[in-house]
Each structure stands twice: as structure tokens, then as C-alpha cells.
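Below you'll find the structure, written out as C-alpha cells, and then a few comments.
Apart from one protein chain that is not included, each protein chain of the complex appears where it belongs.
The block that comes next holds chain A.
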Amino acid sequence: MLYQRTLKTTACALAIFGSLALGGTAEAQDAVNLRMTIWSANEAHLKLFNEIAAGFKRDHPNVSVTYESLPFETYTTALTTQIAGGNAPDMAWIFETSAYDFVKSGALYPLTDTLKAAEGYNLEEVGTGATERWTEDGKLYAYPFSTSPFAVFVNNDLIKAAGAKTPAEMIAAGEWTWDNAIGTAAAVAKSGKGGLVVRDFNYQAWQYLTSVWSGWGASPWSEDGKTCTMADKPMADALTFIHDAVFTKKAIPGPGETVDFFAGNAAMTITQISRASLLPKEKAFSWDLVPLPKGSAGEYALIGQAGIGVMQSGKNAETAAEFVAYMTNPENSAKLSQFFPSARKSLLNADILKKTNPLLSQEQIEKVVISGIATGKVMPGHTGFAQIQQMVRSNLDAVWRPEADVPATLQKICGQIGPLLKR
């Protein structure tokens, strides 16, 4: 009797716990946790992203999104290490420079169908210029959520103190050229402060020099990416100009020197307009934002891009794609554009941009942001970019010394990266 009763009780208990456990499993299966790797740890950015995630959760109560900030400098390395370790995120930000690697490898989930199916998404208003790098065989593999033009931030106080002409004055006089910009930078440098800083370049990330050498019509490789053009005349001229600005005129801080524009220590800096958030609130200086100066090849603009892609290997790729569609729909793109200018045509007007970029004046928005996005070329990128970047970097070290032979170094670089470009 006792034995039977024990047996029944055990069976009952098993049944109850079993059903509870199964119920738990069913709930766990429904819950979807998405993870997105990003390279920003900025509180304001994260706050906005979390708001967007909360908005998505309202329609998809079972979906939670977390953001994982990885350091900017080693972002792609950290991301690929996660992928190699079988711990790929569901979604990832991707640099424009490594776009080709990700898009062509098949690592990303195609987004076109999901984006087109999303209500009110209007993918067509994103220009083909903006999506070109993120598209393969007619399919969009990552959405270019940030299309941020490069421009020159100016510290008018330092320039006036050095008795030089400000960029605004030069623009008004039609004299905003690279020669004059370096002249002003050299004048400020003579007064003991820094001249012009090409931000993030640091004599390592040479791709940021595109913001300068594009003025000479130079580019590291041909449009189709197959031929090295670093040894061509425009590039040799541009790099000779930069070399002269660094070592003779001392207008650009030299290798191993750190000067922070946003701390008020340099006359000018070239960077993306999203860096306006770094302008100091205390000890503020009179600043301006102007387009890149004219080079020997005329006026030009450059944009940096960042894409959001969904990892093909993720378990919830479809849901992740739906989240990307939500995050980048017209409404959320408008919110994002205060930090990451959108390539959507409906958002490229001064009224909307003024609302989302209160720091910028109407004139700055029109001349720098709108015209920059409309006419700018995207930073150079290539399949296998990291290897090419490293090869060029280690050779360019020979240029960053006073007695450099610029043309010979560039010839050597082409000899080395030529085979990689053809791959």
C-alpha cells in the first residue's frame, strides 16, 4: 500500500514538474534575444538605441535587443573573433572599409525583401550611391544607416589670435583652397598651438587622408578596385603636399605628436560632422564648420558610411532583419540622423536636419551636410582591406620622415599591393 501510494505521489509530482518544465521551455523558445555589436559607447547614442529597441518590443513583446559596444580601433577584429568563436552577434555595425569583405563573403543575411515588405519603409528613397557598397547581385546586405560627410571644424579664436584669415573669410573671398588652409594652419602652429589635424589618421589609418588627397583627384586604386593608382601623379602630388605641410611648414602635427582640436589645441580638424558632439561645453571657443578646401582638382566631398547587417549564422536572422527594418524606417532614421546622417532623401532637407542637429547653423547644414551627402564619394574600401591597409601603412612609414622619397615609396607600395588588388 505504502509502496503504491509513494509511486502515485511520485508520478503526480513528475507530471506537475514535467508540465511546468515543458511550459517553461515553450516560453523560452518564444523569447528572442537579439544582440547587436556597435562601436559607440556614447551614452546619448545608447539611450536612443534602447528607445528604438523598446519601441520594437511593443509590437514584438517576445523580442529583446541588447547592444554590445566594442572598441572602435579593434572593432572588426573583435567582431570576426566572435564569429570565429561561434558566438556571432545577430546584427552588427560594419565599417565602410570592410563592407566588401562582409557583403561578398556571404556572412550577411539579405535584407531587401524584409525592408521592402516593411510598412512605410520606402527603400527607394535611399539613393543607389549610398547603397552601392552594401549591395551584391541586386540584393542589399547591410543598410547604410550613417552617411556622414567629412568637413573642417575651425577654432576661430586661435586663428584670429595668430592674425591669420579664418576659413569663413576665405570662403567669402573665394580663396578656400588647400594652399591657403595650410597657410592659416602654419600661422597658428607658429604661435605654439596645433595647425590642422586629420582626425583618426595618426600616421596609421592612412585611409583618412582621403579627405585631403581627393582634392588632387587621387585615389589608392582604380574605380573597379583592380589597379593600384597610388603611384600616379595625383597621389604623388597630394602626398608631397601633405609631406611638405607636415615637415616643412609644420602646419600638420607630425608623427608621434598628439593635438586635440576639441580641447581647443588646434586651429582646424578634418572629421565627420557627427563629432560635433565633442565640442566643449565649458571653456567653449568660437567654432565653425566648413566644407573641405578646394584642391588642384577642384571642389570635392567625402562621406564615411556605416552599415547595419544581419549575420547569416544567427538563429534569429529573420527577426533580426525585421528589427533592422524597424530601426531604420523613416521615423527612426529621423531620430538617428541627429548622430548619424541618413541617406534618405526625405530627411535631407535643412528644416529636418536643423531640428536634429541643433549645434549646426542653417548655412552649415546646407553647405556641409546636404551638399556633402549629395555629392560626396565614399571612403575607399576593398575586399581584404585589412591586409592591404597594413601593407600600405608599413610602407607609408617611410614617407613620414623629413627626408622621404615620396614617389619611390609609392612605386614600392603599388608593387606590393598590386597582386592583392587583382585577387
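Assorted remarks:
As a convention for this text, contacts are C-beta pairs under 8 Å (C-beta built on N, C-alpha and C of every residue); 3 or more make two chains touch, one makes a residue touch a chain; residues count from 1.
Just so we're on the same page, contacts and distances are computed from a predicted model.
Note on the omitted subunit: UniProt lists it as "ABC transporter permease subunit", one of the names in "ABC transporter permease subunit", "NADH-quinone oxidoreductase subunit K", "Circularly permuted type 2 ATP-grasp protein" or "Peptidase M16".
Looking at A:83, A:171, A:297 or A:334, the residue that reaches the missing chain in the full complex is A:83.
The omitted chain makes contact with just one of the residues A:204, A:277, A:296 or A:375: A:204.
When the whole complex is considered, the residue among A:257, A:331 or A:363 that touches the unshown chain is A:257.
Residues 76-77, 80-81, 83-84, 101-102, 105-107, 203-204, 254-258, 312-313, 384, 386-387, 390, 393-395, 397-398, 400-401 of chain A touch the missing chain (whole complex, contact as defined above).
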